[in-house]
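All protein chains but one are shown at their positions in the complex.
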Amino acid sequence: MYRYDEFDRRFLEERVAQYRDQVRRRLAGQLSEDEFRLLRLMNGLYLQLHAYMLRIAIPYGTLSPEKLRRLARIARRYDRGYGHFTTRQNIQFNWIKLEETPDILAELAEIEMHSIQTSGNCIRNTTADPFAGVAADEIEDPRPYCEIIRQWSTLHPEFSFLPRKFKIAVSGAAEDRAAVRVHDIGLYIRRNEAGEVGFEVLVGGGLGRTPIIGKTIRPFLPEAQLLPYLEAILRVYNAFGRRDNLYKSRIKILVQALGIEKMRDAVETEFAAMSESPLTLPDETIAAIAAHFAPPAYDAPAAEDEAVLGLALATTPALARWVERNTAPHRAPGHAIVTVSLKPPGRPPGDCSATQMELLAELAETYSHGEIRVTYEQNLVLPHVRRSDLPELWRRLGEAGLATANAGLASDIIACPGLDYCSLANARSIPIAERLSRHLAARDHEIGKLHIKISGCINACGHHHVGHIGILGVDKNGVEFYQITVGGSANENAALGAIIGPAVPSAEVTRAIDALIEVYLRLRRQGELFPETCRRVGLAPFKEALYAPA
Amino acid sequence: MPLLKDGRIVEDPWRHLDDAESLPDGQVATVSLRRWTAEREALSRRPGRLGLRLPNDASPLALADDLASFDLVTLAFPRFTDGRAYSQARLLRARLGFRGELRATGNVLRDQLLFMRRCGIDAFEVGDRALAEDWPRALRELDLFYQPAEDGHPWIARQRALAG
Partner (left out) sequence: MAHAQKTSTPPAAASPETRRIVTGNRLRDGVPVYFAGDGRWSSVVAEARHVAAAEADALLAEAQAGVPPHPVVAPYLIEAVLRDHHPHPLSLREEIRAFGPTVQAAPAL
């Protein structure tokens, strides 16, 4: 993973000192809340229902044992002993005191972490495929480009006061595990006919009040031109994005208003004027960054490894279930990508205690060449595990409640913090997730892959628009109701879910989801996933099941 | 209104004329973009220093041929969250080669000064003189940046290359 040099370290030290002074001025009454709010948001500090919430950046979802241990220490020392992993691969602490945040940022800086730009109208954490560098279907590792984008976008003087937030995601594999098509800028790594690396650039995707799938603005951009092209897009957005209406300020609205052709004209005109930009990436620069992400020295599998594993799988059905559900094919022979589920049925999705973090740090060291990652689905990944280690790893994870065999299944639910924590929410999401996961867990295997996503308000941090089944909490005269959508998808075939009828009260949600699943199980063809069934049979069977008189 | 310029708080020597006000020769004055557009011929031939007040929704690129007439361009920050003028500043400096004074006016926060200077702004209207005593210090607070910029200060990539 990327290691800071002296410039990166001093950059952070300067910013921590600057922030410390900003807090001092706020507490002394020299800064109004309005002015300070802008500054604290640039360091990911929100004021929520119960306390300040600090959102710490985990660049493209990559963590080390050292970082994870520090996060555990921060959880214990400054919070209530746990953290929450988010749908943008970051981590949030919910019980933070403003007066302690300068010390927290100083402790983060010591291990090359920060909370810069995890909020505010600026370029946010650039997210990536959590299987980067190890997936069997990978074309090219997205992480070097994410690190390049991270540095370029950090406290960019021209683009720190945008009309609204700006999110970029990068994928380098055949399967899109980064939800690229619903980002403000999405990047798919491609190779042209000459075999050169470049990007398909998409623009104007996003969720929230007006969900839109991104459109291709440039089918192939040579990798050297990445940053100038991003600047061209940002410059057009900064100039023309709406600033009069909070709900119409994202770049997706601008693209929708102009149309993709006019947007492309504007961006390409600006890009053409930047032909000698100092941001053009020389091969040596890309190579130097890429060197930080070289694969570890994998052990070659021993001849008997598979046989030994096979015996363990045959004699321990629970292990076999977990290996089947929570591991994915790895490029290196004899290895697997392990998903650590943070979705124990009946518990808040994506939460992780300090004790669990410390255990995971040790397991990453022992079993994963010192690396662990965060997915946008609020789970963790150990990316470099020997298959022969799977039984022992599973046992160790199980002791800490981290071995739930539900990756990608019905009880692997994404949920935002919702009204239990968030001042923007209209309804609670965690209790719905807990109830549903507890109810569905026993049927996980029967149902198969099913992505249920829950948001507590229209800001859609739970990504409900792109859930196979999406649930949106709304407030009807002070009472919590839940609107249900079906047929969404977040991968390379991204689609927005369709609303199937009026919102249902909280007590009806489980019954409603059951009814939808029944329709799916009844009508699906062999191997057909929920969104495919929706497309094939249409919404009518689902509507009837939910709203027809009993 | 006083200015922060060259590290000090100074009085503003410029007059900012309404469109109807007469423009005596030799008077150091700024005019609106509307007036410049209407009286371009006459104004460009007028001796003495002239400045332009650029609204933050106007394209600087359209002024490429006109910039030689100005010693000052003022940029507008109607609210501190409105960042359009940062892009205008960069275009004026980097693309159009403007060498005169680029001044930030409007709602300017102390903690935005460095962003503005990195975009090529070299003068700042001071709203509250008492608070602005601290502004020169704000401009010296940080010296490491990840992007190339228009204030002549080398960015991190350049510093890395120099460090070898």
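Lettered A and B in written order, each chain numbered from 1.
The rule we apply is simple: a residue touches a chain if its C-beta (ideal position, glycine included) is under 8 Å from a C-beta of that chain, and two chains touch if they have at least 3 such contacts.
Keep in mind that what you see is a predicted model, and the values were worked out from it rather than measured.
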Touched by the hidden chain, restricted to displayed chains: A
Absent-chain contact - pick from A:1, A:17, A:51 or A:106: A:51
Touching residue (missing chain; options A:430, A:503 or A:545): A:430
Residue, one of A:238, A:356, A:375 or A:411, that touches the chain absent here: A:356
Contacts of chain A with the absent chain, listed as residue ranges: 26-30, 32-33, 47-52, 80-82, 96-99, 344, 347-348, 351-353, 355-356, 400-401, 419-421, 425, 428, 430-431, 434, 477-480, 505-507
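In this text, only the chains that are shown with their structure count from here on.
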Contacting residues of chain B [partner chain A, same complex]: 57, 59, 80-84, 86-87, 89-90, 95, 109, 111-112, 114-116, 118-119, 131, 141-149, 156-157, 159-160
Chain B-touching residues of chain A, taken from the complex the two chains share: 5, 7-8, 10-11, 14-15, 17-18, 22, 30, 35, 38-39, 121, 151-152, 154-162, 235, 238-239, 243, 273, 278-279, 285
